[in-house]
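The next block holds one structure in the form of structure tokens; read it before the comments.
Just one protein chain is left out here, and the rest sit where they should.
Chain lettering (A, B and C) follows the sequence in which the chains are written, and residue indices restart at 1 in each chain.
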């Protein structure tokens, strides 16, 4: 098992003829992801990396049975692309696009909820179930099949941590980059629930950062619902208030959303917080040892 | 039994302090309808005809358990009143108000569907289950408890027909005025289904008029789903195209929505169409005799 | 409520739709003057609130000032389906490669605004709907979500088959939806939407109708209203709380309730008569309404008999009788009248009428028969 993506994923690449879409379609295919189609309005009938291109998502779904879609279109068109996928019956949409306006995402989340579509992102690196499906821009070679679930608001920090896990013999079930925007699709709580229900996942790493109170909510959820061990790391302890730290969502507003509050919440929920990323493998091993003893 | 309203109806009157609201609240109460509350923003705490008045529907529902609401507010505020009732958890809303803009009703129908609220009207006389509940502006004295279901887009034409039924010994289970607007709440099809499932209803009268193709759709529904006999009457055979005949919905546009087409559709569905209202009791008796023979 | 084409074009422009330049003219002289603004071919179009002006010769192409003036001379004053042409619109002519249809209506069944689009433009869409409904693409628009980019693009692709043009046309559809909702339209159509040989898209002719119930919040639209004589009467009646539509018959009807009023007209016809009008006095019991209604009825010169059909529910029959007595007192007309009162306080009403000597009957069938008899007695 695993969560969200696996061998049964039939991936559609929206914006496959663009620079990023084309490049990453190639990389994902190389990794072994089952890419069945791409879309680009007006370019239906072409092929990119041997993948058939359709004018509309609806066409692509009808012809190929695509069930998951990844979006590489520019920010101004990302909301419409997500909605097109949702109305065409796609189950899971991964939006890589960075810079999507918040109001667009508020509307989009409300609409796709009605349609029963799941969304990851936008402004996210995607997700991977090692050896089964890479759906995103993550560097496939650092991942290793295993039993650790990891989710994160950040990209390269995820790679840093995954690399340490892999080097310490801790493979991953599914790694999910939920994205750095303030209003995004699936978030900690939903994904924690999936990890909890996934027989292959034995422990979870939650990488948070400043801004919002999703980590606090996750801590509460963990305390109440999770039987599997969770360890965490929070980036941005030294970030000043009022400044956006790269990610649109990484901002301490009106004194709320600080790393301190988040760390306190995790402590309360008995979730160890690593002081630096390199502590994570050790904390995990400790927790796993306890869990099996 | 009966449909939609009965002894268990706990009625709320929205706009109870207005001229019409006050008058009809009195009449409905006199008839025996269980009116539990009224609303009028800013007049909470008062009483009208011995009925307690609240500021908001939400308050009224919490305090009295109202499950049905009737709306007497001016057209410009009707949409908001319906939504207030819907969000407060009212199951069935009857909007008497005439002159509500179509765009308001398009929005309202879409929203209340999400909330699971049923709506009758606007621009309707309401409905009655004789001897149990009168929810509307219909003249209670002409109705008689019995086994005929009747629904109509018109008010006085309904009274005319009901009067004939009663005088011919044909009592009514529930009579529903669905209203004369082009975009309204519950319509023929939904109500036909309720009559079909109501053990007390033995036959149905459908009074239609020009405009739209709801009668045609009803005819098709009857042919496919109804086991109980239905007879009908269509008003407006002499109406000229392009003119609105009183009701906003009674207009033949671009040659569609004529009485002729509707009569043809009923003929095809084996639904007898009365040439004039006075034929209806006879047609019903014929059908009922056949049904029991 | 209907408006003239030139008004529709102005609304279209306000919302950023591509409409060729035009000048509205009320006389041949104005057309002559207006031609200074046009270098090339123009079209001179009759402005009348009725369809079929093309077939009636109300639309003419003109290559230069002389032709435009001559066209205007022919069209101004022309009679189209009973309406006199008092204005023409002089507009830039555009080269037509292909004509499309794009329209929006309120759909009663789906309870949505519905987009209709067809590659068969320039002809009446009702014809296309009847003959080849499969050529009309329909899309119900979710009122809470609107017409999404990809939806508009998909419909436009079916028309244009070319993504660049489809993107342009999609924006036009979205703007049309915005103006439809914001102006409380009941119809907003562009017919034809024209593609030129140099791949420009133009809204060449526009038609808009509006929701009468929403005019209270559409002052700008209401100011565009231009009613003919019959319509002025209808508007006047409306202001008095009455619903009136003039017809061509000779039996005036006064009824309470729209459905009953239509059924009354139908019954007159059924028994061989011709109704002169639809007239609904509504649900109130105000005797003044009866006076106003009677005034409207007898102002129609064709009326030679009146049928009053009241089923008292909220309306009280005695109030109607009182109004009637007052009306007869003021109006002094010798047009024969038959009265049918039933329902609430019918007995009291009938008792009051006894003194007037007006014939009264019990059912609406009898009333219809009697009215026809009275109208024929009058004729002979």
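To be clear about the criterion, contacts are C-beta pairs under 8 Å (C-beta built on N, C-alpha and C of every residue); 3 or more make two chains touch, one makes a residue touch a chain.
Worth saying up front: this structure is predicted, and the values here are computed from it rather than measured.
For the chain that does not appear, the touching partners among the shown chains are A, B, C. When you scan A:26, A:44 or A:139 for touch with the missing chain, the hit is A:139.
Set against the missing chain, the residues A:10, A:29, A:228 or A:247 yield one that touches it, A:247.
Of the options A:59, A:160 or A:261, the residue whose C-beta touches the omitted chain is A:160. Considering the whole complex, the residue from A:81, A:111, A:222 or A:284 that touches the absent chain is A:111.
Checked against the full complex, the candidates A:170, A:210 or A:230 give a single residue touching the omitted chain, namely A:210. Residues of chain A in contact with the chain left out of this view: 75-76, 99-107, 109-111, 125, 137-139, 141-142, 152-160, 163, 180, 182-183, 207, 209-210, 212-214, 217, 233, 235-240, 243-250, 254-256, 259, 275-278. In the full complex, chain B makes contact with the omitted chain through residues 41-43, 55-58, 77, 80-81, 83-84, 87, 111.
In the full complex, chain C touches the omitted chain through residues 144-145.
We take it that only the chains that are shown with their structure count from here on.
Between the CA-based centres of chain B and chain C the separation comes to 27 Å, rounded to the whole angstrom.
With each centre defined as the average position of its C-alpha atoms, the distance from chain A to chain C rounds to 56 Å. Separation between the centroids of chain A and chain B, computed from CA atoms only, is 51 Å. Looking at chain C, one finds that none of its residues touch two or more other chains.
Among the residues of chain A, none is found touching two or more other chains.
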